[in-house]
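Of the protein chains in this complex, all but one are displayed in their positions.
Labels for the chains are A, B and C, by order of writing; each one numbers its residues from 1.
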Amino acid sequence: MAGEPRVVIGLFNGVEKAAQAAHALRSLPLPEENVTTISSVPLPDGAVTRDRRPIRFPWIVVVFWLAGALGGLALTLVTYQVYPMITAGKPINTVPPAIIVSFEGGMFAALIATLVFGFRSIGLGPFRSGRKVFDRRIHEGRIALCARVDTGDQERLAIDAMTASGGEAVRAEEGEL
Amino acid sequence: MLNRRGFLKIGGATAFAALFGGCERLPKTLVPFVIPPENYALGESLWYASVCRQCPAGCGIVVRNSEGRAKKIEGNPLHPVNRGKLCARGQAGLQALYHPERLGKPLKLDGPRGSGKFREIPWEEALRLLMTGLSSVRAEAPTALLMLTDPMRGHRNLVSARFMKAFGSPHRVAWDPFGQDAHLSANEAVYGVRDLPEHDLAGTRYLLSFSGDFLETGVSPVHFGHAYGRMRAARPTVRGKFVHFGPRLSMTAASADAFLPVAPGTEGYAALGIAHVMVREKLTPAAAAAGRLWNAGLKEFTPEAAGKKTGAPAADIEAVAREFGSNQPGLAMAGDAAASCTNGVFNLSAVGLLNLLAGNVGKPGGISFPDRLAAFASFGAEAKLLLPAAESGYPALRDAVERMGKGAFRMALLSGATNPAFTLPPSLKFEEALLKVPTIVSFASFLDETTSLSDLVLPTPTYLEEWGDDIAPAGHGGEAITLGQPVVAPFRDTRSMPDVLIAAAKELGGPAAAALPWGSFRECLDKAYAGMGIDLEESHKNGGIFSGKADAPRRAPKEGSPALPKAAEAAFAGDPARYPLVLHVYPSSALSDGRGANLPWLQELPDPIATAVWRNWVEVGPKTAAALGLSDGDGVTVSSPFGSLQAFVFLHPAIAEGVAAMPLGQGHSRYGKYAADRGGNPYALLPASVESATKAPARHSTRVSLVKTRMKGALVRTVHPEGQWLYENIL
Amino acid sequence: MKRRWAMVIDMDLCTGCGACVAACVAENNTPTVGESEAGKGRLMQWIRVVRYFRKEEHDETRAIFVATPCMHCEKAPCEIVCPVYATYHDEDDHVNAMVYNRCIGTRYCGNNCPYSVRVFNWWDYKREKPLDEQLNPDLTVRSRGVMEKCSYCIQRIRRGKETALSEGRPIRDGEVLPACAQTCPPGAIRFGDLDDPESAVSRMMKDPRRFRLMEHLGTEPSTVYLKKMRAPGR
Partner (left out) sequence: MKGENHLSRLDESKLYDELSRSNLPATKRWYAGTGALLLVVLASVAAFVYMMFTGLGVTGLNRPVMWGVMIILFVFWVGLSHSGTLISAILRITRATWRAPVLRGAEAMTALALMVGGLYPLMHLGRNWRFYYILPYPSARQLWPNFRSPLLWDAVAITTYLTGSLLFLYFGMIPDLAIARDRAAGWRKKLYTFLAAGFRGTHEEWRRYHVASTLFAVIIIPVAVSVHSIVSWDFAMAMVPMWHSTIFAPYFVAGAIYSGIAGVISVMVILRKAFRLEKVLTPDHFDNLGKLLLTFTLVWGYFYFSDYLTAWYSRFPEDWEVIRSYSGHYLPLFSLLVACNFLIPFPMLCLKRVRQSIPAMFAVSLVVNVGMFTERVLIVVPSLARRNDPSIWGSYFPTWVEISFIVGSIAMFALIYVIFSKLFPVVAISDVKEQLFHTTDRTIGGANLSTVVSGEGKEEGRET
């Protein structure tokens, strides 16, 4: 089945059942990064699935924080050279105000960066790509277990494993994790 | 794929960016608008020299005229009286020129007599009314014409005098609430010269002032202010000492090295106390004359007696006398508060005696009597008219009021800023008497209490729009004639009083036309000064004819024989039980006798001592206030046997006990928006009593009582009552 | 051509007459505010003659007059706090210049001035016709919402500079005077260039009586005072 990626999704009533199903899927064997859960409550890492991918966007936020700080410093110190003011020899570009403004600038850039790169790393808003699989019933307290399958028989094996572990409404859909 | 529209959009954007970014020259420096760039030329303006008539001091001024509008008044540097300086009232002359309530057209009464309701009429009709009045009076009874003005001098006075003489009426009254009658008669008694002296303040080493507020009002505030500055700092090694005796710490007293509070009317005793010590310590050059004086009664006026009488500590009187005696040339001056008591002449003679004893008459740094008449010999008999008349004209005015009461006058010509309806004591009933005169004509620029009683008002230009000349009463030691000229084109359709009189005389014909043979007042001036052999154009440019050399101080005839003045007690109306405090009224430094009350700048000028604006107040000492249960800022009713008013209390820390002081000038009822309801009028509290010898008005002659009353609002003061004691905080 | 303008006020000569206040109001288009506004503490006069009382020996109360124009401090506390550079130190005149059309009225400079010499246009003060004929064309009439203060009569300084420039000579001492110094009857207010050693102001600077208001605050005012003296003896 080339072309559209397919995902098997099943609803489980408790964390324990979901954990057994995940264990079963892993022993198919399905690679760990193909299995994930959708829940209305953040599950501790390793309770059902484990997220191996490293989270790097905080470092980008630090870079932006630095850029913001330099921007603030430039705003206070550099502009006076470009845009000279006559102040009878009085010092205009004094350092402490520059520190304050650069601190605020840095923080401003960090906040914006956190939002943007937070969205990027979660894959929200403008960074959302492709049709994501979802089931509205997670809001009634159920946990949805999803597994991306490549071949048809992997799909059948996954469906059987999930129904065996007590999954409800187990089905395969087109979309991504 | 880029379609045509997309290409055009992008192309346009980049072009605009290039335009915006590239070619704008980077601003080298930011030039603020306060200092416009070099090539922005300031407008040129012309400066015209003239004379200031805001008060009788007669300082020379130069007025900046930019695009035909007067912008700034400054002192005329060439003028000997004020040497380029000018007081606050002089600066405020501009507001009189451009005052919203200035009269633009002649006004005819349009309501019951004395109601002050007028309607505007053209000049022809006004002059016709004037002429019918004048000619009918001239025909039936020429002596039934009264001219009541403020003291005039120079050719303005000459024209009025000739008009009245030619008309045939002797009744020409000049009223000045702050006349110098007591000074004149005292000088005559002590020095033998009936004239105002020249005080060489700048040259003296020790100045004794008895209630003389010469720095704020008095004869010539700017001249004395400038001289005071030179007395203190002009001589490198000498700093003149200044001791002030007076009922309250006035602005002048604040500049003194020592202020000794004395009860009002007892300045004479303090002076005699000092004279006693000087004679006893043999500090007087003329020992023989001093001996005669000692036996003639000076020995009773010991400092202790003077101390008991005045309230000043005897030791201080003794110390001051010793210092005055040993620091010659000294100078003793007395002011209005000493002169306007019932024993005014005694006070001033006692002060004059000090100068005689110290031997400073006719010496630099002392007192001298210039021969003012000498400069005007060429004007012959009428030279006297040109000189400043120092009398208050009170006796003549009282007599005129009686005559008016009896209906002796058929027509009255009123003019001048002294506003008798406001400044006369109510018991004279001036308003009732005036309204008995059938036709009243006023020459005025503003409607004030007196002008609003008239039937016909002829608007006159302010002093900045008319020709004129003036001789200052003090400060030039010799012949200095100030020439006034219009600094702007006349701002309203007005005619000056001399011009009207000249035109009226021509129409009356006969002796009147002969007396005033000129086409206009300017022609009269040009003819008068043409004969003086000077370039009139140049003089007008300089602002006057200044001989440049003040003649040497002249000796006085009676120097040799100092006589002890007859001691007299100041009398105060009202029994002390009901009216515990003595009332001391003084001209306020901004509004003087009340003429400045309609100028906003002067109303908003904080008073030097009370720092109050826009309202008057009553000053009481801390002990007296405590006794009466008053605190700072309370509202009180000030009542004397003759009237009462409401005012706020100003707790004055340095005022003689048992004295309530009030500034004059506020309390107008019909003087325009800026002067209306600014507090009560202290003139209304005063009795009609007179100074015993000269019959001049005795303002310090009544007692008052203060009763706490609830009043709306508060006295607005620019210095915080609690903060005024914390001078150290700003050091 | 650099100048450092300074003003010396000799408190021994100052009689407190207020002529300087009237002259300043006439020269600088200062509005009059009326009694109720003055009662609220909103007088607009740029120079104020403050009368302090002081108890001295012989428990005599003396009055001291302190004419307080703008001090034109070298290290002006009002310059650093203005967010829009509406007030700044002028380069060639060393006066604290006030640019009215930049001011947005935060009034921080007014708060930061220890001498409280800055006044604020709380209203659009209208001058009743024809009083507005008297307005001085050399400087602006300020609208509401703008701070203003004594500018050492900067327009007179400019006029003096221009005449000196056109006649090709340096400015003579005493030729350029603000309105208050020009009209002060006892000559208590002196004005001149500190850089010119022979000027009267430089000489008076060396007078032992010299002191500055609130010198401990370190603002280095250019307006200097000479102490009021007291003659010996009684």
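One rule holds for everything that comes next: contacts are C-beta pairs under 8 Å (C-beta built on N, C-alpha and C of every residue); 3 or more make two chains touch, one makes a residue touch a chain.
Note that this is a predicted model, so its numbers are computed, not measured.
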Name every shown chain in contact with the chain that has been left out of the document.
A, B, C
Per the whole complex, from C:Lys2, C:Arg144 or C:Arg169 the residue touching the absent chain is C:Arg144
From C:Trp5, C:Tyr115, C:Phe191 or C:Tyr225, the answer for touching the chain not displayed is C:Tyr115
Contacts of chain C with the missing chain: which residues?
37, 40-43, 48, 50, 52, 66, 68, 77, 80-85, 102-108, 110-112, 114-116, 119-124, 143-147, 214, 217, 219
Hidden partner sits against chain A at residues 14, 16, 19-20, 23, 36-49, 51, 53, 55, 57-58, 61, 72, 75-76, 79-80, 83, 85, 92, 94, 97-98, 100-101, 103-105, 107-108, 110-112, 114-115, 118-119, 121-125, 128, 132, 134, 136, 138-141, 146, 177
Omitted-chain footprint on chain B covers residues 27, 30-31, 718-720, 722-730
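Going forward, only the chains that are shown with their structure count from here on.
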What chain lies closest to the overall centre, CA atoms only?
C
State, to the nearest whole Å, the distance from the C-alpha centre of chain A to the C-alpha centre of chain C.
65
Provide the C-alpha centroid distance between chain B and chain C, rounded to the nearest whole angstrom.
28
Nearest whole angstrom, what separates the Cα centre of chain A from the Cα centre of chain B?
90
Which positions in chain C touch two or more other chains at once?
85, 88, 90
So which bits of chain B are touching at least two other chains?
30
Interface residues, chain C side, partner chain B - complex
10, 12-19, 21-23, 25-27, 32-35, 38-39, 43, 45, 48-55, 60-66, 85, 88, 90, 93, 97-102, 115, 128-140, 151, 154-155, 158-159, 162, 179, 182-188, 211, 213-214, 229-231, 233-234
List of chain B residues in touch with chain C within their complex
30, 32-36, 41-43, 66-67, 69-75, 82, 84-92, 94-95, 97-100, 215-216, 221-222, 225-226, 228-230, 232-233, 239, 241-243, 249, 251-252, 254-255, 257-259, 316, 319-320, 323, 491, 589-590, 600-606, 608-609, 611, 613-615, 653-654, 713-714, 716, 718-719, 724-727, 730-731
